[in-house]
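The complex appears here without one of its protein chains, the remainder shown in place.
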Amino acid sequence: MTYSEYWSYFGEDLFQQFGEHLTVVLLATLLGSIVGVATGIAVYRIPTASALAIRASGVLLTIPSLALYVLLLGLLGLGWPPVLTALTLYSLLPIVQNTIVGLQGVDKPTIEAAAAIGMSRRRRLVRVEIPIAWPIILTGIRVSALLLVSTAAIGAIVRGPGLGGAIYDGLNSIGTPTALYSALSGIGGIIIVGLILNVAFMVLARLTISRGLSD
Amino acid sequence: MTDPFIQLEKLTKTFPGIAEPAVDSLDLDVHEGEIVMLVGPSGCGKTTTMKMINRLVEPTSGRIVIDGQDVTDANPDELRRSIGYVIQQGGLFPHMRVRDNVAAVLQLLKWPAARIAPRVDEMLDLVGLDPSEYRDRYPKQLSGGQRQRVGVARALAADPPIMLLDEPFGAVDPIVREHLQNEFLRLQQEICKTIVFVTHDLAEAVKMGDRIAIVGDHSVVAQFDAPARILAYPANDFVHDFLGENAELRALSLIEISPDMLSNFPSISVARGNVESAQVQGPASVVLEAGQPVGWLTVDAGERHFLPVKPLALGPETTLSDALGQMVRDGAPAAILVDDAGHLAGCLEFSAVPRAVARAAASSSVSRRPRTEEEVSGVDHDV
Partner (left out) sequence: MSTTTSEAPPVDVESAPDQRTRRLPLRAVFTTPVVLLAGTAALYLWVQERELDSVERRILTGDQLVRALGQHLVLVGVSTVGVILIAIPLGILLSRPAARPIAPAVNAFLVGAQSIPSFGLIVLFALTLGLGARYAIYALIISALLPVLSNTVAGLEQIDAELKEAASGIGMTRGQVLRRVELPLAVPVVLAGLRTAIVWNVGTATVAAFAGAGGLGSVITVGLIQDRDVVTIVGATLTAFLAVLLDHVARLAQEFLKPQGL
């Protein structure tokens, strides 16, 4: 069987898995960003709470993904739910950490100047602190997203979405002509997802980071 | 005298975990339209004191009264919108363009957008920045001096009656600082704000202040008076030490030469370029050519010497320090002063200098000398 024959049989499946992979990574990154940035904002003024939040999200990232998937399996069943949950939990550390570091790193006189012209604490956060910390926060989100691209592949073991399915199919069809095609297609597709996300984050950075902070 | 515009009464600040108060029961009055300098060694609490006026630091006890109203418990955000605040480097928001920085307070005050844009341009003009060139820049695209100007423009945008300045010119090089100081004084003559200005630089305090508060540990005010009086009569050892040696010399640049300080020397009129033919009338005579003084003719051990001197013009910009400079530089027996028309007004002898200092220090009416046009409109080169 040639690769083009493989494509004619499985190409459609691969496209679907590609879409799923991109979707689950983006969704988990989005959920992780909401939870992670909110956590970072809640704790960044309190050193002990900041350390605790970073430590807790660090432990989450330490847990091997297969272990986390199967532990969530009992609670959430097979498929999307355990994978999306696990990926969301994995995304937290870089986001929480960078949110805290970014917000703590905002120049104190700048915050004071914002207070001095009469900005309320909330407005200071929204108009001054978060925009200034944004390049660092966005870097954390990007690191998380790219981390999830490869981690999501393991989700196939618990029937999760994405291109891990193609890799797993390859393993399960070991000895057949399609096995290698399948695994290689999965790997290649995942690398492409990674490249797409890299470009997307570059564009996002260009669009959302003030020129006064970049260049 | 009218009621003080800002009154600090028994203001005390104790930071948690530190037994000694940073500011201990401070009383300070600032009158409308004056510049009060808080100067003292670093860590003395002068900045803390200033920050209590706009409640960036909440006082532990005491009262803050502004324009007759007790603002000790007012909403701090609203209070701050009516007090301009300038810090080192301007404290600009790095992620906002110059125009958004200047507009920040106006937006907080909910000005309509149609009024904000022209106001921003007006403010940039006021601080000497061409709006079309600078309004769309980011702070990092400005020099230190320009950032400082934008900081002043932002503080002035909402036309607050009070301005607080915390070492505003601390981060720029000395030449730019000099320009900014002069410009700020020129600006103040236009805007007449009530200003509290923190600095550690005595020269800056002397130059900028209508009154100076010399602040010691725990923000105890060691002396609060006009610059010349402080320089001439330090109230105690602390002030004396803080001023350092030769403080009196600095006072010289604050005291204007007035006609009653002058004495008369004999003068001789000569034809242009014909000094040698003049009749000597004493050990030292002022030489006049066509009624204008051009120098001294002295006789020393039978030798005649002609000493050309460029006379000083009598007026608000000419101080004792200029006269002393002429005597020292040219070796003249006295400084020659002329009136508006360039005619000899009199001479200032060395012995008149200490008398003038003593008299100026004793009078309460010493005020900062106004600036000359040339000084105040000095072009800034820090582009």
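Per-chain residue numbering starts at 1, and chain names A and B are given in the order in which the chains are listed.
Everything below uses one rule, namely that a contact is a pair of C-beta atoms (placed from the backbone, for glycine too) under 8 Å apart; a residue touches a chain by one contact, two chains touch by 3 or more.
Since we're looking at a predicted model, the values are computed, not measured.
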Of the chains that are displayed, which are in contact with the missing one across the whole complex? A
Touch with the omitted chain, as defined above, among A:Gln16, A:Gln104, A:Ser120 or A:Asn198: A:Asn198
Selected residue (touches chain absent from view) among A:Leu26, A:Ile41, A:Ile63 or A:Leu204: A:Ile63
List the chain A residues touching the unshown chain? 58-59, 61-68, 70-71, 73-74, 146, 149-151, 153-154, 156-157, 164, 167-168, 170-171, 174, 179-180, 183-184, 186-187, 190-191, 193-195, 197-198
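The rule we apply is simple: only the chains that are shown with their structure count from here on.
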Report the residues of chain B in contact with chain A in the complex, numbered from low to high. 54, 56, 77-81, 83, 85, 87-89, 91-97, 104-105, 108, 138-140, 154-155, 164
Hey, which residues of chain A end up touching chain B in the complex? 107, 109-110, 112-120, 123, 128, 131-132, 134, 210-213
